[in-house]
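For this depiction, one protein chain was excluded, whereas all remaining protein chains were kept in their positions.
Moving on to chain A:
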């Protein structure tokens, strides 16, 4: 499956099928990120139910604390 992640085209491995899997595969902490799936923000509680499809556009912004 191929998706657009933060504007870049990405080929996903077969075991990545949901937003939750995607965050895990990039080692991103779910509590402190905002995810947009085809222009709609995904509520934090819905990451596991939200399945990905070919051509989906995903934006992930992850809070960082340094400075």
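Definition applied: a contact is a pair of C-beta atoms (placed from the backbone, for glycine too) under 8 Å apart; a residue touches a chain by one contact, two chains touch by 3 or more; residues count from 1.
Quick note on the criterion: contacts and distances are computed from a predicted model.
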Looking at UniProt, which of "Xanthine dehydrogenase YagS FAD-binding subunit", "Helicase Helix-turn-helix domain-containing protein", "Molybdopterin or thiamine biosynthesis adenylyltransferase" or "Transmembrane permease MsmF" names the chain that isn't shown?
-> "Molybdopterin or thiamine biosynthesis adenylyltransferase"
Go through chain A and note every residue touching the omitted chain.
-> 6-8, 29, 31-32, 34, 36, 41, 59-67
